[in-house]
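Incomplete set of chains, arranged as in the complex.
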Amino acid sequence: MNRTSLTTMQFALALLASGAAALGLVFSLPDPGSVPLLTVFFALGAAAMVRLIRPINLWFDGALMLLGAVALLLALPQTGAMPAHFWWALVASWAFAWLFVERLSAAIRAGHLPETGTGLVIPVIFGLALLVAWEVITRGANVPPVLLPPPSAIGARFMAETNILWADFVQTFIKSVLPGYAIGCLAGLAVAIAVDRSPFLKAGVMPIGNFMSALPIIGIAPIMVMWFGFDWQSKAAVVVAMTFFPMLVNTVAGLNAASAIERDLMHTYAANNWQTLMKLRLPAAGPFIFNALKINSTLALIGAIVAEFFGTPIVGMGFRISTGVGRLAIDLVWAEIAVAAVAGSAFYGVIALIERGVTFWHPSVRGGRA
Amino acid sequence: MSETSSATACTNGPAVIRAENLGLTFPTGDGDIVALSDVNLTIEKGDFVSFIGPSGCGKTTFLRTIADLEKPTSGTLSVNGMSPEEARKARAYGYVFQAAALYPWRTIEKNIALPLEIMGHSAGEQAERVKRTMELVNLSGFEKKYPWQLSGGMQQRASIARALSFDADLLLMDEPFGALDEIVRDHLNSELLKLWARTEKTICFVTHSIPEAVYLSTRIVVMSPRPGRVTDIIESTLPRDRPLDIRETPEFLAIAARVREGLRAGHSYEEGSV
Amino acid sequence: MANRVIPVLTILLAILAFWYAAAIWMNAPWQDRLNARADLVDVPFAEFAAQTWAQDKPVLPAPHQVVSEIWNATVALEITSRRSLAYHAWITLSATLLGFAFGTVLGVALAVAIIHNDASDRSLMPWIIASQTIPILAIAPMVVVGLGSVGLTGLVPKALISMYLSFFPVVVGMVKGLRSPEAIQLDLLRTYDANGWQVFWKLRWPAAMPFLFASMKVGIAISLIGAVVAELSNASGGGLGVRLLTGSYNGQTVQIWAALFIAAGLAAVLVAIVGAAEKWVNGRMGARA
Amino acid sequence: QDALTLQLKWVTQAQFAGYLVAESKGFYDEENLDVTILPGGPNIAPEQVIAGGGADIIVTWMAAGMAARESGVPLVNIAQPFKRSGLMMICPEETGITEVADFPGHTLGVWFFGNEYPFFAWMNKEGIPTDGSEGGVTVLQQSFDIQPMIQGQADCISVMTYNEYGQALDAGYGPDNLTIFNYTDMGNDLLEDGLYVMEDTLDDPARVDAYTRFVKASMKGWAYALENPEEAAEIVVEMDDTGAAEYEHQLYMVGEVSKLVDATDPALSMETYDRTVQALLDQEIITATPEGAYTTVVTDALK
């Protein structure tokens, strides 16, 4: 416990990190001066073992992580195989990154560091670590760029093609996803409420709804293109079809989520259906509805992109991806994928933020206070 | 007066609640539970009836049946001359549940305003009534808090305020003061009596406190479990106007003793049935 | 029983009526052209409707066309025939089940890591979400090629793609479910100084059951979609996805719809099986009827 | 036996009859080869598969192959059984299009995924803009069937003589109500289904020998298929894992393909090759004249 005030897991990570650095140092001995920065990293990393005697500040681990990553990237050979000790550098800097992130979140939890700001640093570090590992592995292990290009190539392509990427984003996200998402979610909500009012409708629609929701979207896409034409309308229609059922199913489940005694209360007021809905069942369904909104936010984007595989005007993220694969412009494909990931995550994040505000009372949000 | 079936003969107001041979059985995976059996009871307008009996004897179940939250499996029950369902639809009663049942997404004042919203009171009137009832239960200052930020007793008081906020003629109260200390309890007891005297409400009140039952009621119904049934109905001979210190009078103590006896008689420890 | 069947039948009839009407409307332009070419004029409506319901490659096939295609492609054929939809359904099903199993295990494992470890929660969750915004159809071919180059072919690449889609609802649902116990229920275990393992098995896991089943219902349907998508990128070996695709190149709308309905039916059956398991577990956990 | 994997450009169909027949009739076995034929599809880029090591030989269009070569996949053409292009653009008469000059202002359906190069080369040559500007055409990414024409979503669509054109004939279209632009007849054809391998494998004489035997057996397959179209169509249907291939259609396809393939000579025609390269250069699909993009060692050995 007080050996370095680290948890067992952090301690294990620290050992791994310093151990890998030490091994890296040993393996780099045959030609020590060739990459000085990397040697410095190995030496410092191995020296971090002193934490066995006296604690090391968490920022020092952060600095080591950064040093390792930078040294490694700078030292990457342009061609040919990578020397063995580079792999140890990768392991060591990954372990330092992990250790840093562990300690950072422990510090936030303990209240030593502020949540805002620091909370954001952690996923960013994780993402950057992924990118560095990706870069090192693709380049170090000579993965054919037509299978998986290194992030640096993707980034360069991204910067070179911002016009195309923006036009595709507008076509796919603004024109297809947003209207389709709004229509699909609203329709799902409305039908759920209508169905909920009538047990007959509910008994009839739900099994069929479940059946329809299981229709594979890729099957729907060519049909929608056939029905609604090549432009964004057919993509929006696919998005509507994709988002409708999750919303329907979730809302129906959510409308039943109010507890027995909460319903009894409404019953004693002889509240009419509409009042029970507005004052009890919809609020209680909030967590479920948001669940659907979140699931749908990623589904909508995928739906629109996939639908573009089946015929489009020659603009759009899905179009670019499918032709990009055909032309082996794989870095452009990944640049589009990056746009999709950023747009989708931001969309999801916005909805998650709204959720926190609206369903603040749910145990999973307020930390379970009874 | 203690014969169950004839207990109503001596009163003459119009019947608010009339139960005849009422029975209710819960089926469970593991055998039926008879929660009520053969209950005969008439409650007139303006009565203040307390229900007392061992835990699990069917008090809550009986109140819920009146409120049309459970359907009797035998016998008949009428409320204000209507079926319980019609009475509920006519918004004949206010109900205080044994658990507070506050909605977690509403602040305390919004929880109390809930029935008012549903019954269509104007915003101004809502605010006025919420303020008044929150004062009554001594919760002022907690208007904007959420239920989970309140102590157990405070939640219970909020739920009482909610039931009092609209003026139902029939109040069904299931251990409303169970989680309150003696002082608040005394205070709310006398407030409740005042309210009752002023408004001529009919009140059905479940309690475990014999003094509370005697102090408040015009009639005390003693129940016993397995199967839940009415074993005694005691008419109070106390005057309608009851200062707190009436609780030291011999008359009061005599009634309390009678209730205690009825309670003990229906109790399993003495019966050795368990 | 009757009060469950009658509503379904009613809605089904309504949908069928609407469908037949839509089929007339959507197939009419093409039928007009055909008739004009064949110098048929003033075809009476009844006959015209019948024509629109009997086209070879209709824009919207009539229900009976789809049903008879399904019949011909399943019951009327030997099950091992490569023309049999049952054969293709079986291929897709095996990838679906394997992918669903992978996905559920991965999803639960990630959820457990996330709720027990702050750093995982903060670092993993955003990337898990980002991973789902990657259009799988775009990377499926690369996955198939990539796995093929390390010698993995056949069922496994399909199952992995199906896993990629199905683990997500499981993670999201289970994170919520494992966090759903009320504070007082957690406090109780704290007073016993229960260890993390006990808190998990005695409280979090049972409390998460409803969420697990809700997620698995979504997950198994999505697994099927994943298997179909994978088949689009891996035409060898057959499967419902391949049938959809070949139907689509050849403008065989009836064949597309038949494959679609078989896929949806398969998913519905799978979801129903998960639902039955849920009922059973609920019963064992004393849920209120 | 030498194991070889062949990645097709498209699903199992008579377009590849020679290879399928050679496999089915045991011609590969006769050459001591163990050949695996992988079907393709709209999501499968053969160039990517071979780069990832998933295939030894691929069937692809030259434009796509050259573009891949510039992207770092050193593909080399070893044989070219298809001598002519099967690509056409068809426009129903009611669109009023009778010649190229009528195109501006219309919507044209084009297949992408590496199949778009001949179209853009053609438009480039005609000087018709395709970027949506004034006096140009609107381009649609076309689905894999003739629905866009039937639905009226596109004024003209791309077809292959041996496949979609057959569907159009079935649907009641024909030379009398269609304007047909045949890439070969216009002299705009770029080389189609050729056989490509990775450049470094050609350094190994054993591999070259295996390729040679492969091409030899394949040409025998083609010859057999063109002589026995019914049997070839049956074999295609038989070899199709998906069960979707229909005999009638495959028979039609064998017939059409026979007009494009020269079963006696797998060698690359330098004239078409040069034209293809020039068109790609003009269009800046490739930036430099390719060096070593084809080899005659295999076809020479067969002479």
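Side notes on the structure shown:
We call the chains A, B, C and D, going by the order they appear; numbering starts again at 1 in every chain.
Keep this in mind: a contact is a pair of C-beta atoms (placed from the backbone, for glycine too) under 8 Å apart; a residue touches a chain by one contact, two chains touch by 3 or more.
Everything numeric here is computed off the predicted structure, so don't read it as measured data.
A single copy of each protein chain is placed in view; the full complex in the file contains them as A x1, B x2, C x1, D x1.
We take it that only the chains that are shown with their structure count from here on.
Inter-chain contacts peak for the pair A-C. Relative to the whole-protein C-alpha centroid, the nearest chain centroid is that of C.
If each chain is reduced to the centroid of its CA atoms, subunit B and subunit C end up 53 Å from each other.
Averaged Cα coordinates give subunit B a centre that lies 86 Å from the centre of subunit D. In subunit C, the residues that touch at least two other chains are 59, 137, 141-142, 145-146, 149, 232, 248.
Residue positions of subunit B with contacts to 2 or more other chains are absent.
The touching residues of subunit A, counted against subunit C in their complex, run 9, 98, 101-102, 104-106, 108-109, 119, 122-123, 125-127, 130, 147-148, 200-205, 207-208, 210-220, 222-223, 226-227, 246, 253, 260, 287, 291, 294-295, 298, 301-302, 305-306, 309-310, 317-318, 321-322, 325, 330, 333, 336-337, 340-345, 348-349, 363-364, 367-370.
Per the touch definition, subunit D reaches subunit A in the complex via residues 42-43, 45, 47-48, 51-52, 64, 67-68, 71-73, 112-116, 138-143, 147-148, 151, 153-154. If you check the complex, the residues on subunit C that touch subunit D are 30, 33-34, 37, 56-57, 59, 81-84, 87-88, 137, 140-142, 145-146, 148-149, 232-238, 242-243, 245-252, 255.
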